[in-house]
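In this view, the complex is presented without one of its protein chains, the others remaining in place.
A, B, C and D are the chain letters, set down in written order, and residue numbers restart from 1 in every chain.
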């Protein structure tokens, strides 16, 4: 592939590309129906948020890229949905690739969505991989003047979006914790069985969370350390809080991984133990009855000259021998603590 | 969740929020029944300790936060009981989130409690997650003038609380060591069995200790390295001692983890070994008696023309053959060192 | 081996050494049929790319080395195909050893090829281990004026070749991902079996990818950090993008390794489980029928005095006893949840 | 526990606290019977070594601490025998906590002893946890003027003690190596068995060695890096040699750990292999004889109308069938390479 050529790397979804533009300041907001209505120079006092949902249309992205002078490599990154979270700084703009993990509660599956942010002094463009309007709650905070996001700059808007993404990692981890504690409980009941496939599924989810959160953490740390004048010093305390959250998530996912490994070890031990018990039962039964069977077999032989067969008490004698044999085996197994 | 909104993240416990205020200097102390009686400006020579127990009441925390100018994000952290231990510095105050692990000796369970400290020149506010007055012994040191805590500043009080929290990690580790050495002893006796579930429980406890002690260590190190003028240089040697303790705890928990892994490996080997022994018994018994049974079966057949049946010594001959077969198998197993 | 002696370390392949020279600038290119036609001083405005394919002929490499003043140790590295990727800087030239991994889609095997680059102000010599013209697509970009490579310096050409090599790592990882998800799917169907040998093959491929990508990453980072004036500052953003890709590949290969480990654990658990189930069936059958067999054996004995044999309902009584025995065992196994 | 309160943390041993004082210079030494005879100011040209053995008497330690101005926290550390090796620097003194591991050759057990050093310009106090005079050989070097220790300062004495302690780690590792190579040898003989419990014991010993040597290494490195004027520059080369030893010990313990893991893996494989072989024997015997038994069982039935029973050669025919069945199974197992 030629470097710097924007190509959508996902399956070519039929989903339309939707764009939602608003311009806002601390006093209110206005929806802009057409991208062409935006003129960053006319309204320097306003912030503009251009939210692009569904990024299968490479042409459209190129058009936006041209309008806002997005570097060709950055355009390529927007469309390449297998990006590692990262942050690039340009002269007067910052480019951030983030990965959101959305938990689907019904299927218990994690859905990955790439969200790319490109922002300058008074505009922010967000590119969402899917068309399901994941960032709607942020927009509503601006519209309904909830929280600080409407009254602050685009750096705070970028922070809010990242914070919202990171919050969703907590949801995923909470769900994992619930599944783990349910398993732990099951294991502590006698003879109950946990599904190894479920354990494997959870492991894969944690691997995916860790794969995403480590570079996310780096992005947030670079966001804090940058001396770019786009970042208002007042936003710093929020970014540090966000960094704490990302560390917390990395910690939690490691802890859960350790727990799963311990559960797996426990499961393996229990399985071995159970096998041992099954084999003990088989061995006890076989060890006792196979010799008895043999004794019965001997006196089932049809030799003409078998003196014991004529003995008056032969039968009962043999029954006694059999009882003695089985009792001695029982004592033996009792001594070995198998019974 | 909107950033900077204090919301209690635990289960809404019915527990009341209790507040205990004392003001003290090296000569004595006075209990303050009402938070409103505190005026930090009037008594600059006194230290004030406001100890808040049970933090389910977000409103109340917000009120305290307003009185002492606690940053909204810090307020949110006080109520979020899933915090990672951390330290934030503000202009004239320091905010520390710590995690205490309390060992319940009866159930052998570790209970986590989040303890948040917020302190300035002559006041310290501690927020305890539970209402069980964990920090009472520290207060009594002040009241009964035991040790140095009453005669020193709030930095030493903060140190004392952290030291008290860290001490409780030792209790947890001591208990784990006792359980481990009991297991080790059991394993060295013949045929004794250790409970894999107990091993798993201990593992989970160590995972939780490590999860907490690593960020605690970072907090203590930041506490040492800070150049904030709140920290009296004389407190430094105590803080370094505390840092040594936290390193010691991290070391010990790693050592115990290694020991548990070794115990687990040993257990797995012993289980395999036992299975091998069980199977050897089964195999020896089966290998000897199944062929014998077969021989007996042959002469139990009802064919009219079976010459051996009429032989005078046929029965004894066959008994001899059977003895020979079993003796050869016994020699074979003896050679293989199974017997 | 004497240091600084160029010796080809591969199997002495019969493959001819082919050389392809072009000189180009942004306006067009010219093919040079003979190496001797190149005179770097005559055409300072042109870039020269000498592409050497198949490096079994040590004499030839030495001749080129003499013409372009390649250091003896660098000549040795060109011929030693077991090189670790690395970058050496000389006064006015840069020497880069890279490792390409080419996926053969038919055999599903990874083929390693060492590609060495040696470039100065207006020339670049590439040495390809194999004769299969791996770099042809790059040359065609120059010839057909696709992308920027024709219009820029030799640093961009070196970048393009490295980028092309790194792109091929993605192909290998994509193929691995496909195989892994096919396995994952198989495992989620009942009783289906994954091939451990395939898992082992994939593991070995990932080990090889990681072995190559880590030093490749170092090379790319050194390429970025070098202050050599050969590197045009405009190339920097492309190199950083390439570095991101190498990090992404390292991340992905680690993730796949973790997934494979999880799959392996799952497989082991499933195998143990299946063994347990097999043994349960054997144990149930044996436990029920061996005692029954014994009862039948008793009444198959030929003692003259066995009172039960004459009982009118003896046979049916014994059949009843047998039914009772087997029903109790069935209840016992049902209680143990084996059935 | 109140910080800075010296409390002995071991079991309260009945062992007396013994003190041995000598003052020495390069020309000779003098034993001092009473601690009170020491006056550091009177004899600035002499070095004083106060060696305290058995530290269960907190009062006594406090008295020494008062005489030599030992910081309360350091006093606490002397008595707390669970200390992590560490080094603290005070104005004119250095405080070092070291851990010695003494191998008891009879029980093959490692005994831990904490040795604390506190030294200034012309005095060194050593506190030995046990009363068994571990440091006697060092004292004899001074008395018999062996080596350099008598002629140099207290820094060299401290070095000599640490070197002596580190030497004992080598003894422990040598012993472990002997046990490991004995095991390795055992494993290479056929059918010989290594004790998993011994492997576990060795593992625990290595874990303990590593637990101690890592912080010891840090202590030695801090000792080298300190710019305290107590340390004579001539001692540096000895300290670096000591640091090399501590690195060597850490390396060796890691190597032994790797070897043990490999031995454990080998053992597990051998156990599985042996189980496979046991089961093959059982399966071969059962597979051959159970069907034969069944055939014999059929002709043991007492039906009135069983034509085969009357056949002239029925018995021999059936014997032939049985031979054919067992030969085919033998061929089958031979083909499967079980025989």
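Operating definition for what follows: a contact is a pair of C-beta atoms (placed from the backbone, for glycine too) under 8 Å apart; a residue touches a chain by one contact, two chains touch by 3 or more.
In this text, all values refer to a predicted model and were calculated from it rather than measured experimentally.
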Of D:81, D:96, D:142 or D:263, the one touching the omitted chain in the full complex: D:263
Full-complex contact with the absent chain, from D:71, D:197 or D:280: D:280
Which residue of C:4, C:28 or C:320 touches the chain not shown here: C:4
Of C:37, C:285 or C:321, the one touching the omitted chain in the full complex: C:285
Residues of chain C in contact with the chain not shown: 1-5, 71, 73, 77, 82-84, 86, 88, 191, 196-197, 199-200, 203-204, 207-208, 211, 215, 264, 267-268, 271-272, 274-275, 278-279, 281-282, 285-286, 289-290, 292-293, 296-297, 299-302, 306, 308-315, 318-319
Interface with the unshown chain - residue positions in chain D: 141, 146-148, 160, 163, 167, 184, 187-188, 237-238, 240-241, 244, 247-248, 251, 254-255, 258-259, 262-263, 265-266, 268-270, 272-273, 275-276, 279-280, 282-283, 286-287, 290-291, 293-294, 297-298, 300-306, 336-337
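Assume only the chains that are shown with their structure count from here on.
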Chain groups still in contact once chain B is set aside, others held in place: A, C | D
Chain copies touching (chain A, chain C) - same or different residues, decided at half shared: different
Whole-Å gap separating chain A and chain C, where each centre is the average of the chain's CA atoms: 25
Centre-to-centre distance between chain D and chain C (centres being mean Cα positions), rounded to whole Å: 41
Residues of chain B engaged with two or more neighbouring chains: 268, 272, 275, 279, 282, 286, 290, 293, 297, 300-302, 306
Category of the chain touch graph - line, ring, star, complete, other: line
